[in-house]
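Below: one structure in structure tokens.
Left out: one protein chain. Kept in place: all the others.
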């Protein structure tokens, strides 16, 4: 069994034991991802990144990933495949010869 | 090789071919995760979730996951382990007998 | 007429001319504020703040403020009063003698 499949199953079990699927419609899961992403951001607020606590980064990253896996599950999306597909698309949007060494958005390249 | 290790390596290769590590300090990666999370939110804006396009959900989820994997890599964190650790912690914060069927935060249980 | 009252009326007129109130339930307005806040964040992504373009900061700030004023209107809240009330509350949470020169959250003071 793959990593993602293992995590997906554990997260679904956790959710179902608590009868939480009723709250997890895709729109609220997307809201939850944004909220957790901002709890991660708060770890860095008013600071240089070197002062941020790794333990907190780790916990907030876990929350974001958990909700991403649960949202992917709602659409029967395979997490590995969707990231691989996006890397492929981004390789076209950001060809090495144009994108090398610049942080510009593809619309400005 | 695990799924995450495969994705991590491909994302690092993609980044390094474009010489982008110089931009990827942890604070900016956290900002990028929040921005992508909000591009995902935009797919649901002013709509019932049923009207949201799966293809767009898929692409935005991929961007969030990619930046999460790159940020985890900055701290040498193993993505599988950090999610498993958090499930364990949340099981303590949200015991089944208290959390079942309610969307309340653990601070209010 | 106060500034806020002037802006509120112009924003409500803009919305009503387009028959958009049907989309503006408070939850979606809150989502819109987060999305606009992240468009503002994108102006600073991968950059030192000195490289951010003032014109873009200005436009994104306007979008955030507009949705805040529209959301306040939904609850019949007076924008001036709610900010003044919060300054009062924050003065209690962050007394000068404890908070001076530190970026710590009040829960850690």
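Letters A, B and C name the chains as they come in the text, with residue numbers starting at 1 for each one.
Here, a contact is a pair of C-beta atoms (placed from the backbone, for glycine too) under 8 Å apart; a residue touches a chain by one contact, two chains touch by 3 or more.
These figures come from a predicted structure and were not determined experimentally.
From the options A:32, A:62, A:77 or A:99, the residue with contact to the unseen chain in the full assembly is A:32.
Touching residues on chain C toward the chain that is not drawn are 2-4, 6-7, 10-11, 14, 17-20, 22-23, 25-27, 30-31, 33-34, 37-38, 40-41, 43-44, 47-49, 52, 54, 57-59, 61-66, 68-69, 71-72, 75, 77, 79-80, 82-87, 89-91, 94, 96, 99-101, 103. If you put the missing chain back, the residues of chain B touching it would be 31, 34, 45-47, 103.
Panel shows chain A; residues 23, 28, 31-32, 34-35, 37-39, 41-42, 44-46 of it touch the chain omitted from the view.
In the analysis below, only the chains that are shown with their structure count from here on.
Chain A and chain B have Cα centroids lying 2 Å from one another. Shown for chain A are the residues in touch with two or more other chains, namely 31, 34, 47, 103.
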